[in-house]
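First, the structure itself, so that you have it in front of you.
With one protein chain removed, the remaining protein chains of the complex are shown where they sit.
We just call them A and B in the order they show up, numbering each chain from 1.
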Amino acid sequence: MDQFLSNIGLLFEFPIVNLKIIIDGLMIGALFALAAYGLALVWGVMNVKNLAQGDFVIAGGYVAWYLSRHGMPPLLGVPVAFVVMWGVGWVVYRLVISRVIERDLFTSLLATFGLAIIMAQMLNLLFGSDTQSIQLDYDTLYFFDFIDIPIAKLLGVLMATALAVAVVLFMKKSRMGQAIRATSQDARAARVLGIDTEKVYSFTFSLNSAICGAAGAIIVMVWVIQPFYGITYSIRSFVIVTAAGLGNLPGVIAAGLGIGVAEQYGAHIFGIGYQQAIAVLLLLLVLVYRLVQQRRVRQSLK
Amino acid sequence: MKKTLFYAVLLLITIAAPYLFPDYGTQLATLWLMIIVALTWDMTGGQMGYNSLGNIFFYGTGMYVAALITIGMVHPIGEYTDASRSELMLFTEGQYFTGLIVGSLGAGLFCALSAVIIGYITFGLRGPYFAIGTLGVAIAAGELVSNWDWVGGGQGIQLPVYPGDLDTGKVVFYFLFAITGVALFIFLKWLYSTRFGAAINAIRDDEEKAEAMGIHTMRYKLTAWALSAFFVGVAGGISAFQLIHFEPLETAYQTINLGIFMVVCVLLGGKGTLWGPVVGAILFHVIKEVTWNYLLGWQWVALGALIVVTVVYFQDGIMGWLMHNKPEWFGMRVEKKEQEGTA
Partner (left out) sequence: MRAYPRCAEESGFVSHHQYLEEYNPMKKSLSLLGCALGASLLFSHTAAAQDCETITLGSAISLTGKYATNGIHAKNGYEFAIQKIKDAGGVQFGDKCYNFNVIYYDDESKGDRGATLAERLINQDKVQYMLGPYSSGLTKAIAPVTEKYQIPMVEAEGASRSLFNQGYKYLFAVLSTSEQYLASAVTLAAEKADDPSKVKVAVAVENDPFSLDIRAGVLEDAAKFDMQVVIDEQLPRDLSDMSAILTKVKLLKPDLLIVSGHSKGAATAVRQIGEQKIDSPMVAITHCEAADVVGNFGAAANDILCSTQWAETLTYEDPLFGSAANYEKEFKEAFPEYKDKSVPYQVAQASAAVYVFKDAFERAASLDKEAVRDAIAATDMMTFYGGIKFSEFGNNIAKPMVLRQIQDGEYNVVAPSEFASHPLNWPRTPQ
């Protein structure tokens, strides 16, 4: 308890720390938001709750890591992971996801859970269980002698932003993007209007997988990955999507950044041992909040 | 008559198993554990339509409660769990067995109580949100316990080694699990034939309608979950003594192992039937042990594939398939009630 108080004390004693925590939080939050956006897409369009979300992220990271060790420039890892994971996503869609779309909600949760186990273990068998990262030979920027921003991290955030913008533009402008949005609003109506929903589904899932892959390629440059770290990102994605709701891109980004910052503050005050617990407790809080909200609505209807 | 004979043979096999296969005592005991968790999961998941992913919470909590009761009756817990203590803190035979019995039952009661409290909140969640919410409770519990120094934190807890002689020690845990399992089975067989069984089935089929019919759905949901939590808690307590050392994240609150396996067992065997979870647990356990022996390294890939295939292609399970294809079998062996249960 004393330690919690003295940690809080530090925040006031050295206000600059807050800035550092917020910057770190926004950086990790941006990547959480990317993975969560993919989940929101899949959830919203085809009502599939993908528990393997984090494993797609990690798989993307391994693609980038593996190729960079075989001579590819590390920054190229992001687009390459995007493309490779697009392919992986398509295969997974054909084999598993396409068969759970019309089924009840629990089915997709369990099926993707099985998928998560398979992916994590395949990565383990292929690449070993060590933590891996790509060391970029960029400098670290220092501000106020205290805030350190490795340029690699900065690049990562920039790429995450660029990717997010590209996806948003795509969804708004392109024909496919419009079809996806139409399907998510009403699949049957979309079908009546001549949209090939099957194609939309497979495209959406592949896109999700690709976004995750690119996020993973960024993560491997900034933090470390390990075959079994997927669950961390899956949990964050669920928290963010549950909090933001479906089809609400600004909401997803805000929730992603928010959770990043909240976690960093939590890590500072309670210790990083509580990071996972904090994320999960936030999820529970969001669920309970939604519940209370719902009850109120139901009561007013009565 | 045939039915009586069938059950008598089963009971005989149950009693004889550890003596017929003395080398497989632990695996057989684990099999009963799987049957218990699968049957209890099916109470809410299959019969009531509430798919929990967090029942492992009761298993882990059961382990901790049983261990803490046992230790607390003899030694100060904080000192016992301190890694750096140098003096031995031992248990007598009497203390061990008192702990085993009182601890396991206490664990069951504590879990039943906590099911009521947690259920009061989580049963408001519908569909996948209930699954996610309960999963969240289990993960959070594991994380919090792993940061709680008083109960040993990430070091886990060490219980004493079985004090009696080796040969009894080998079968004692088998029979503890088997007795719990058989009691649970008989209890459920009776329960599903009562009004209570009909009520929770009504909740599964249409909760709003059930409510409109005057069923206090919340009361039924809480009771059902508390009953299932009781048995999982007892099983967790026994497990704690069988494993001797356990730690929070990977043994007690093992969300992604046993926590999911129990669901897969039920789906494999057939949701919402009495025999489904039993058959599923046996099949799953055998597959699991075989893959661990012969597919070393690939065992998890095989298990993951099994989950995907079961869920995607074979969701009615073995019992569902049998009932669909061989209805005459069930006219002979199982009462009609269970058939209705799968509808």
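One rule holds in what follows: a residue touches a chain if its C-beta (ideal position, glycine included) is under 8 Å from a C-beta of that chain, and two chains touch if they have at least 3 such contacts.
Here the structure is a predicted model, which means the values were calculated and not measured.
*Asks:* Per the definition of touch given earlier, which of A:64, A:85, A:101 or A:134 contacts the omitted chain?
*Replies:* Hidden-chain contact among the options goes to A:134.
*Asks:* Using the touch definition from the top, which of A:75, A:211, A:225 or A:257 touches the missing chain?
*Replies:* Residue touching the chain left out of view: A:225.
*Asks:* Which residue, A:26, A:125, A:168 or A:249, contacts the hidden chain when the whole complex is considered?
*Replies:* Once the missing chain is taken into account, the touching residue is A:125.
*Asks:* Based on the whole complex, identify which of B:243, B:283 or B:309 touches the chain you can't see.
*Replies:* B:243
*Asks:* In the whole complex, what residues of chain A lie against the chain that is missing from view?
*Replies:* So the residues of chain A touching the missing chain come out as 3, 7, 10, 13-14, 17, 20-21, 24, 28, 66, 69, 121, 124-135, 140, 142, 146, 148, 150, 223-226, 228-229, 231-232, 264, 267-268, 271-273, 275-276.
*Asks:* Considering the whole complex, not just the chains shown, which residues of chain B touch the missing one?
*Replies:* 22-27, 30, 82-90, 146-147, 153-156, 158, 161-162, 166, 169, 243-247, 249-251, 254, 257, 296-298
Everything below uses one rule, namely that only the chains that are shown with their structure count from here on.
*Asks:* Roughly how far is chain A from chain B, centre to centre by C-alpha average, rounded to an integer in Å?
*Replies:* Computed value for the inter-centroid distance: 33 Å.
*Asks:* What part of chain A is in contact with chain B in the complex they form?
*Replies:* Contact set of chain A toward chain B: 49, 96, 99-100, 103, 105-107, 109-111, 113-122, 125, 231, 235, 238, 242, 271, 273-274, 276-277, 280-281, 283-284, 287-288, 290-291, 294-295.
*Asks:* Under the touch definition given earlier, write down the residues of chain B that touch chain A in their complex.
*Replies:* 51, 53, 121, 124-125, 127-129, 131-133, 136-137, 139-140, 143-144, 146-147, 256, 260, 263-264, 267, 297-298, 300-301, 303-308, 311-313, 315
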